[in-house]
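All protein chains but one are shown at their positions in the complex.
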Amino acid sequence: MTKPSIYRDLLLEHARHPKNCGRLESPDLRATAFNPLCGDELELTLAVSEDIIQDCKTKVRGCSICQASASMMSDLILTKTLQEAEKISKVFTESLTKENEVISESLDSLRPLIALKKHRSRIKCMKLAWDALEDCARQNQT
Amino acid sequence: MTKPSIYRDLLLEHARHPKNCGRLESPDLRATAFNPLCGDELELTLAVSEDIIQDCKTKVRGCSICQASASMMSDLILTKTLQEAEKISKVFTESLTKENEVISESLDSLRPLIALKKHRSRIKCMKLAWDALEDCARQNQT
Amino acid sequence: MQNSPLTAKVRKDFPILKREIHGHPLAYLDNAATTQKPKCVIDALVNFYEKHNSNISRGVYTLAEEATEIYEDGRETVAKFIGAADSGKIIFSRGTTESINLIAAAWIQPKLKAGDRIIVTEMEHHSNLVPWQLAAQTSGAELLYWPINLESEKSGIGSLDLQKFEEMLKDATKIKQGIRLLAVTAVSNVLGTVNPIAEIVKIAHSHGVPVLVDAAQAAARMPIDVARWDCDFLAFSGHKIYGPTGIGVLYVKNERLEEMQPFQGGGGMIRQVNRQTSTWADAPQKFEAGTPPVAEVYGLTAAVEYLSDIGMQEIQQHEIELTNHALKRFAEFNDLELYGPQDINSRSGVLSFNLRNVHPHDVAQVLDESGIGVRAGHHCTQVLHKRLGIVASVRMSFGLYNNTSEIDLLISELDRCRQLFIE
Partner (left out) sequence: MQNSPLTAKVRKDFPILKREIHGHPLAYLDNAATTQKPKCVIDALVNFYEKHNSNISRGVYTLAEEATEIYEDGRETVAKFIGAADSGKIIFSRGTTESINLIAAAWIQPKLKAGDRIIVTEMEHHSNLVPWQLAAQTSGAELLYWPINLESEKSGIGSLDLQKFEEMLKDATKIKQGIRLLAVTAVSNVLGTVNPIAEIVKIAHSHGVPVLVDAAQAAARMPIDVARWDCDFLAFSGHKIYGPTGIGVLYVKNERLEEMQPFQGGGGMIRQVNRQTSTWADAPQKFEAGTPPVAEVYGLTAAVEYLSDIGMQEIQQHEIELTNHALKRFAEFNDLELYGPQDINSRSGVLSFNLRNVHPHDVAQVLDESGIGVRAGHHCTQVLHKRLGIVASVRMSFGLYNNTSEIDLLISELDRCRQLFIE
């Protein structure tokens, strides 16, 4: 097909073969996120020791963008500290809402997602995994 | 003044020198009517014997059209039976809402009022006296 | 492009159809969400604001007289459109949702007692569910669900079985349960099911149960006749019948009108205001607090006249033809699951489906790349979607201006979805 599509290779690759799928047996942290507009759901389970994300799995009932975002996120946050992961999440969220075209280096691997930011209706799809991540970070603080 | 005005001589005459003003001391029938859009009020008192309207007075707190209508009405219904008066009221109301241009002979003296029917906001002003009349007729039936 | 005679005639009336989406002509197939506007409706708005704009009812000057006339004439046009005997039964609201909330607040809430039941169907839109939930909760009442047929029973998949309804009513009588209302849609915004309202109302009334009809989908798709249907309440939205946003209609039968408490308080709905208490204007003004949407009523009037000129019968016929074509094309593929009746006699041109193993969002997004607008999600019917065992679906819904080539385009573009998402 020659039509230009928002579904580029890297995105589709993550959507078709998502990384770190499923759920951890006995996670240290667990959060779910829900998209009321379409009913999509996501569950994130994390194994954390000494503040470092040792393992991470996402169980997604959602569209390809939601799936790809979860897959990319898991790639990015593994071996990072929870604080670092939360920071990335905040920067990512900002890059979706700001007009700013400069993308921070730490988000390099998320470019295929950020490229879709003008599709406002899909932002919630992208954000689902990150919402769950921020929820986990909050749980950890209290 | 040369401007054409909805306020024609006959109407103004009735408004400035309304007939049968005031209230009867001990009326056989009495009704009030109220215009919620402007707060205007009207009280109608009737002396009726053998179904014939022997005397009739209106106490008006309202605009010139309300006043003129009350005055014209009192002129028209005096010495008529309540049934006749009620009939006239119904025909008058119809002539205000119908497209029909033919005006029944019984309403001849009301022509200056009917001419204003396209001023929808003033119909309630014209109708106040007649509302009270129909209320009296209803009271008489029960 | 293959056009039905109707489509050829009307397409030029809709300016938005000239728009290109990603280099393709717009194929707007989301008419169940909102319809596009013919030029006459847009012109009516412009005309109002450029010539007659003013507030209504309390003004004696020329513009105010004109605006009042526009507003009240609109009421009459709408009354005629739905077969209401007089315009005094027509209340203008902001939409179907507000119309239904009005009845929930002003009519059922004050009379609802603990243990009472309101019957709804499983196919209702959230706007015809949540208002009743809210009303029920404050008084300890509950919703009773009239289930849809899922197996291919005699009424077909996604239909309502009248016998089940009668049984529900009889069971309620047996245990002396008060059924205060049946709230039912005339046409499902997901399944496309056309419900037999006249028969349903007859059964409900024979058990003393009033009926509210959600005509949000029906009003643009078939002739409506409240006198024949004999329903107690009927609600629809301007924006779904080719009129403007911000305007809706509520029809109420006289007996019910008399039972209704005020809805919102404010200017225009009062008779006399004292310091602690007030008295109310007569219906319909009693239920129209605040400055009404006069321009929107004028636009709605233009839409209703536009539809009446074409004829609702002809519009219905056109939709049947499109739906027939779509049903035939859908049947060609075994990875397309269509929800709702297969029988053309019990459905209209709202078709929800899923492409196996592709998420509805992704289907809709890929279709957009070819200029096709369809909706993906639960379409404000989570209860129905749960019943169907799915989370979301893709919905294609027809309007006056759609044609069979647009359906064919959609079907062929589904191939792109398969290629992208299913290896």
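By written order: A, B and C. Residues from 1 in each chain.
By definition in this document, contacts are C-beta pairs under 8 Å (C-beta built on N, C-alpha and C of every residue); 3 or more make two chains touch, one makes a residue touch a chain.
Computed from a predicted structure; not experimentally measured.
In the whole complex the chain that is left out makes contact with A, B, C.
Which of C:H126, C:H205, C:R256 or C:R418 touches the hidden chain is settled by the complete complex: it is C:H126. Per the touch definition above, the residue from B:C63, B:I77, B:L96 or B:A129 contacting the chain not shown is B:C63.
For the options C:D116, C:E296 or C:E319, the residue in contact with the chain missing from this view is C:E296. Within the full complex, the residue among C:I148, C:A376, C:L400 or C:C417 touching the omitted chain is C:A376. Within the entire complex, the positions of chain A that touch the omitted partner chain are 34, 36-38, 118-122. If you put the missing chain back, the residues of chain C touching it would be 15-16, 19, 21-22, 26, 28, 30, 33-34, 36-37, 41-42, 45-46, 49-51, 53-55, 58-64, 94-98, 100-101, 104-105, 125-127, 129-134, 136-137, 142-143, 145, 237, 239, 244-247, 262, 264-270, 272-278, 289-296, 361, 364-365, 367-368, 372-377, 379-380, 382-383.
Touching residues on chain B toward the chain that is not drawn are 1, 3-7, 12, 15-16, 37-41, 61-66, 119, 122, 125.
Keep this in mind: only the chains that are shown with their structure count from here on.
The distance from the centre of chain B to the centre of chain C, with each centre set as the mean of the Cα atoms, comes to 46 Å. Separating the centre of chain A from that of chain B, both taken as means of CA atoms, is a distance of 77 Å.
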